[in-house]
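Below you will find the structure I want to go over with you.
Left out: one protein chain. Kept in place: all the others.
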Amino acid sequence: MMQRLKPFDHLILILGALFLCMPVVMAFASSTHTAIDIHSNGLYVTPGSNGAETYTKVLTQRGGFTGEVTGLTMLMNSMILGVGFAVGKIVLSMMAAYALVYFRFRFATPIFWVIFTTLLLPLEVRIMPSYQVMSELKLLNTYQGLIVPLLASATGTFFFRQFFKSVPDELLEAARIDGAGPVKFFIDILVPLSRTMMAAIFIIMFIYGWNQYLWPMLMTTDESFFTLMRGIKTILQVWVGSQIPDYNEAFALAVLAMVPPLVVVLVFQRMFIKGLTESDK
Amino acid sequence: MGQISFKSVGKTYAGGVTAVSDVTLDVAEGEFIVLVGPSGCGKSTLLRMVAGLEEITDGEIDIAGRVVNRLDPADRDIAMVFQNYALYPHMTVKENMAYGLKNRRTPKAEIEARVAEAARMLELQPYLDRKPRALSGGQRQRVAMGRAIVRQPAAFLFDEPLSNLDAKLRVSMRMEIRKLQRRIGTTSLYVTHDQLEAMTLADRLVVLNGGKVEQIGKPLEVYHRPASTFVASFIGSPAMNLLDARVEGGQVWLGGAAMGPAGRAEGPVTLGIRAEDLRPAPASQGVALKVEHVEELGSGRVVHGHVDGQALAVSMAPGLPIGDVLHVGAAPEALHLFDTTTGRRIETRTRAAELVL
Partner (left out) sequence: MARLRGFWEGSSRNPAKRVQFDRPLTPWLFVLPQLLIVAIFFYWPSVQAVTSSFYLEDPFGFGSTFVGMDNYTDAISSREYRRIAGFTAFFAVMVTALSLSIGLLLAVKADKVIRGASAYKTALIAVYAIAPPVSGLIGMMFFDMHMGPFTEMAAWFGYEMKVGINYNDTAFALILVAVWKQIPYNFIFFLSGLQSVPVSVREAALIDARSGWRRFKDIVLPLLAPTAFFLLIINITYSLFDTFAIIDVMVKDKPANNPMTLVYKVYLDGFKGNDIGGSSAQSVILMVVVAALTVAQFRFLERRVHYG
C-alpha cells in the first residue's frame, strides 16, 4: 500500500517513545549510581559503576522488621503470584468458556450473567469485606489467599469465549463424527488449538498477577510472603525521616520489579499482540 | 449395507421455521446422490440431518438398516467432507486421518494400514507429516476425503466440498471424487448449488426448492423432462427459455406462430424450450425472434432476442448468418409445457407415447 512518508510522523513517534521510555532508562541508570551522587546531581541517563553493589545488597540483605525478607525472597513470591495466578486463570476460564460455548445448556444464560457481573466490580471496591472473608477462611498469609480471590473475575472467560466462538463450527462437527465426546474434543482439539491464545493470556495474566499491589499488601503481614510490590511499600515507610534516602536502592527495587514482566512482553511481543488482537473480535 | 432411506423427513426449527419438509427417498447401496438447489433450499440441512448435526423433527432416516434419528453422529457410521475441510489445524495429515479411527479404538497396525492405503489412493504420501496450513486448497480437500475414506463408513456425506476451490481445480477434483467413489463403492450424498457439478457427478439428482423436493431422477431425465418450471430454469445452462404461451385447438401458440402439438392442455400455459433445441426455421413455420445481442462462445453462439415481448435465447452453430429477425422453431418433443399457476409439468405427447409403449 502506497503512502507518503512524512518526517512529522516520525517526530511524533520519537517524542512518544522518549516520553514513555526515558523514565525507565533513567530509573535503571540511576540505580547504578550511589545515593549521594543522585542526591547531589539528580537522576542519571547513563549507567554508573555502583550497580553490582546496590543490586547485591537489595537482593541478599535481610531487611524488614523481622530481618527475614530479602529481595530474592520477594522476587520468588512475586513469581509464585504471577505464575500461579496466570495458570489458575487460564484453567478456570477455559473450562467455563467451554461450558458456555459448546453445550446446549439450560442455565447458560444465567450463568453467563453471574460471571459477567464480576466485570462490573473490581476487587478494590469490595476490598474490606474480601479481607474479612479471607480472615474467616483463615487464608491470610497463604499463597492460596494471595492468588485465589484474584481469580474471581470474568476477564479470561471472556477472552476464551470470544476465541471459542471464532473457532469454525465445522471443527466440532468433524470431531463429533470422528467420535470425540466433550472431554476428548476439549483436550484433543480445543486446548491444542488455543495454544497461542493461552500463551497470550498467560503473558497478560502473569503481568497482572505480578503487578498486584493492594491485595498482597492486605493479605500478607508475614514478611516471608512479601512480594516485590509489597517491598516498595516498605521502602516508602522508612523513606520519610532519613537524611539522604536510599534512592539507588529504591530504583534497584523498581528495576527488579519491572524487569520480569518487561522481558516477557518484549520477548513474546508478537504472540502477546496477536493474542490480544484475536481475542478482540 | 449402505442404503439410506428417508421417510417423510422434515425439519422445523423451534421458532416455527420449516427448513425441510416431507422428503422421501431411497438411496441404493453404492449410489451417488446429489442434492442440488439454490442457497437456502434446505439441501445442507437435509445432509446435516443425516449426519446427526441437525435434529430430525419429522419422519425417519435409516442408514444401513438402522433408524438413526436418535443416534450420535459418531454412531451413525457415516463420514463427512466439509466445505471448509474442517481439518484439525494442529494435527499432521496423518493424525487428521487417524483421529476418528483412534477414537474408535482401532488397532494401531490397522490405522497405519488404512491411512497408508488412503494416502496412496489420494497421492498424499509426500505430505503425511505436514500440517494442513502447509498444504494447498486441493491437497487439503484430499486430506478431508482421506479422513472420510479411512473410516470405511456406510456412507460419505459431502457438503459443498469443492466450493472453496478455483474453477479449474474444481473440475479435476470433481472427476477424481467420482472415480474414487466408483472404486470404493461407498454410498454417497453430495450437496452442491452448482447444477453442472450435480449433473456430472450424480447417479440420481434430488432437486430441492424451499425445503421441498421438486424432482428426483437421473441427470438426463431431469434435464430432458424437468418436473417444474423451477427445475427447468435451475438445471442446464443457458437456463431453459420459459415463455407465456397459449394452447388452442391442440396447438401451442407463441407470438402468432403455432409451435407444435400440445396434447390435452388448454388455455394459457408456460412454454419451456431449451436454447439448443431451437433451430432456424422457414419464415412460414417458425416464430420471429427480434435479435438484440449475440454471445460468441467459440464453439457456438447464443443469440438473445425478444419474441412477442418475451426474452428468448437460441444456441446456434458458428458461422450461420444472423439477420435482425430470426425465425426459429423446435421439434415437438422439445416443447415442455407447465401449468401457469402451479409451475408443474403438463404431460403432452411424450407421456402419451410412453403409455402406448
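Each chain carries a letter (A and B) given by its place in the written order, and its residues are counted from 1.
Keep in mind that, in the parts below, a residue touches a chain if its C-beta (ideal position, glycine included) is under 8 Å from a C-beta of that chain, and two chains touch if they have at least 3 such contacts.
Quick caveat: nothing in here was measured; it's all calculated off a predicted structure.
Colleague: Check the options A:Ala29, A:Leu75 or A:Ala250 and report the residue that touches the missing chain.
Modeller: A:Ala250
Colleague: List every residue of chain A that touches the chain not included in the displayed model.
Modeller: Residues of chain A in contact with the hidden chain: 1-3, 5-6, 9-10, 12-13, 16-17, 19-21, 23-24, 26-27, 30, 38-43, 91-93, 95-96, 98-106, 108-109, 111-122, 124-133, 137, 148-149, 151-154, 157, 161, 164-165, 169, 172-173, 176, 181-183, 186, 207, 210-211, 213-214, 218, 229, 232-233, 235-237, 239-240, 247, 250-251, 253-254, 257-258, 261-262, 264-266, 269, 273, 276-277, 280.
One rule holds for everything that comes next: only the chains that are shown with their structure count from here on.
Colleague: Using the touch rule from the top, collect the residues of chain B that touch chain A in their complex.
Modeller: These residues of chain B touch chain A: 51-53, 72-74, 78-80, 82-90, 99-100, 103-104, 147.
Colleague: Which residues of chain A touch chain B in the complex?
Modeller: Result: residues 168, 170-171, 173-180, 184, 188-189, 192-193, 195 of chain A touch chain B.
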